[in-house]
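For this depiction, one protein chain was excluded, whereas all remaining protein chains were kept in their positions.
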Amino acid sequence: MIKKVMDIDEAISYIKDGDRIMVGGFGLAGYPEELVEALAKSGKKNLTIISNDLGSPGIGLGKLLTNNQIKALIGNYYNWNPDVADAYNSGRIEVKLVPQGTFAEAIRAAGVGIPAFYTPTSAGTDLSKGKEIKVFNGKTYVLEQAIHADVALIKAHIADELGNLVYYKTARNFNPIMAMAAKTTIAQVDKIVPLGTLNPEHIVTPHIFVNIVTKRRNL
Amino acid sequence: MIKKVMDIDEAISYIKDGDRIMVGGFGLAGYPEELVEALAKSGKKNLTIISNDLGSPGIGLGKLLTNNQIKALIGNYYNWNPDVADAYNSGRIEVKLVPQGTFAEAIRAAGVGIPAFYTPTSAGTDLSKGKEIKVFNGKTYVLEQAIHADVALIKAHIADELGNLVYYKTARNFNPIMAMAAKTTIAQVDKIVPLGTLNPEHIVTPHIFVNIVTKRRNL
Amino acid sequence: MEIISKEKARIRIAKRIAQEFNEAKEIKIINLGVGIPTMVANYINNNNIYIQSENGMLGVGPLAEESEIDRQLINAGRQPVTETPGCCYFDSATSFGMIRGGHIDATVIGAFEIDQEGNIANWIIPNGKQLGVGGAMDLVTGAKKVIVAMRHNQNGKPKILKKCKLPITGLGELDMLVTELAVFFFDGQLILEEIAPEIDIDTLKKLTEAEFKISPNLKKINV
Partner (left out) sequence: MEIISKEKARIRIAKRIAQEFNEAKEIKIINLGVGIPTMVANYINNNNIYIQSENGMLGVGPLAEESEIDRQLINAGRQPVTETPGCCYFDSATSFGMIRGGHIDATVIGAFEIDQEGNIANWIIPNGKQLGVGGAMDLVTGAKKVIVAMRHNQNGKPKILKKCKLPITGLGELDMLVTELAVFFFDGQLILEEIAPEIDIDTLKKLTEAEFKISPNLKKINV
């Protein structure tokens, strides 16, 4: 387990071509802007990006698509970035759509050692095709598998020196669960405070889930 | 959905004979002392108690056993209260042992609409006998079902007038997940503060999971 | 050709759904989708109603005015919003735990099609230009009450069908359907509860492909 405070570019050097990368955020709120920017600059390629959406065309995660760094997407809502449908239709990328709640639960499942779980979501729809189904108490459920990643790029508001994290408003979204689900979790934070500064009751992500903390350069 | 601040005895009146009752706490930390006391006084019977343990002989939840109010137990560690083994061996109560992590996850599962999940815990042991197993990536997992309840009795530190909750140190334990898993959740709190007093970032249990708030009489 | 203008239709639908919530005597937690559903909030005047947004907030306030905008405080439609007293934040797994776990009293969503079996189609029109499902499938499965807000017809074509043609979002999950022309409950079949003052039942039948029953207590929509 790597655990230290480091510069954004050094943090990004832990990503390899072909990695499965989770990125926190919902729309343009709560995604780690500078980590994504650095990843775009790095030119790392054949990435599988696991995220709620892909930002907007050429903005945020959209940049990685413009740069041809993406091999596959796993996520749930790409209508905010029409480039995605174009790239998919032309066969440039693979896309796996997962209902948002199943997506969130599958990420958490990976983090907590649950390989698969049953959910009522998508039962009877096209998105459950080919999946195992099972009836509990007369209702049909779909078996969904955990979603793992090599690296998670997350955004938090404040970290202490160990990597305990707190978040800011709706920028929280997928960040705490992605922190749990990757082999290496890199957190971009606005501020790093001394150990013991954060109230133990207020910590949202315990440092056990965070490997690298990197401070945002431009606030 | 009932949602109000009320007296402990009135809160307990929502429990019926034969109910499945979750009770938060681990040992003697974090269990709702006065709700349990009131339940013992109420004489409600044939209860199924879903809790980590059963306190100590005649103390805390142990009192419900002394009072013959218990029909069945679902939990994981009764060695702190030897009365439980005696009652079980004499056929007075049923006991279902669940590994502590599976117990916690199954309670959360009930709260979040997951009917069943796979876990590696207990695979190959006596506690997985008769359960469905499945292999993922060469490793064996056991299918475990969600644990639901009619009523959850939980302990929190502070509530606001809506029922948003924060906890105190290791008294948190099973309380937040039990709040999610019952049809009616009753929280015993040390203090009730006006709406807007709790920082929205610090709330651990959103009020959506809390039906009744009752203030502890003796602090 | 249009019986009611688009703008009037949208407002009527939003107001009629708000009526449902304005009657609530206990606390209700609701989730509002994008479009007409978001407009419902403008007509709610009941302090018992709390809005959940699936991107991780309970107690969503009105849309933010220019001066209040915080780009890290948005609703699921990516619009900047405000806080209400007692609001709180949580991660996406907890948010959908609330939804899937049956803790949301009602969800209001738009739809492309509805059918007489209570199926809802609202996540995709297969045309190669769309690639997204969002939280729609979770919401229709999980919410205690699923209220669909949509225009009765689309450019004269019926949207309330015998059988959905578009890929469905969930199986028989509809509870209530509000259009500018009618209010239906669904209970194994569509039941017409209210009708617009501008039309009669024969006109409504012509504009509706699906079979429906007529409630013995049929009323006029009154908003």
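Annotations
Note that the chains are named A, B and C in the order they appear, and that numbering of residues resets to 1 at the start of each chain.
By our rule, a contact is a pair of C-beta atoms (placed from the backbone, for glycine too) under 8 Å apart; a residue touches a chain by one contact, two chains touch by 3 or more.
Computed from a prediction, not measured in an experiment: that's the story for all the values here.
Among the chains on display, the ones the left-out chain touches in the entire complex are A, B. Touch with the chain that is not drawn comes from one residue among B:35, B:50, B:65 or B:177, which is B:177.
The residue from B:21, B:104, B:146 or B:212 that touches the chain not shown here is B:104.
In the complete assembly, the contact with the undisplayed chain comes from B:84, out of B:8, B:65, B:84 or B:143.
When the full complex is taken into account, the listed residue touching the unshown chain is A:111, out of A:60, A:111 or A:124. Chain B residues in contact with the hidden partner, per the touch definition given at the top, are 26-30, 52-53, 76-80, 82, 84-85, 88-89, 95, 97-105, 107-108, 119-127, 140, 167-177, 204.
Although one chain is not displayed, chain A still touches it through residues 1-3, 108, 110-114, 160-162, 164, 180, 195-196, 198, 200-201, 203, 206-209.
Operating definition for what follows: only the chains that are shown with their structure count from here on.
Note on interfaces B-C and A-C: more C-beta pairs are in contact across A-C.
One finds 32 Å separating the Cα centroids of chain A and chain B. As a whole-number value, the distance joining the C-alpha centres of chain A and chain C reads 29 Å. Along chain B, residues 112-114, 200-201 each make contact with two or more other chains.
Counting only residues that touch two or more partner chains, chain C has 89-90, 93, 96-97, 99-100, 142.
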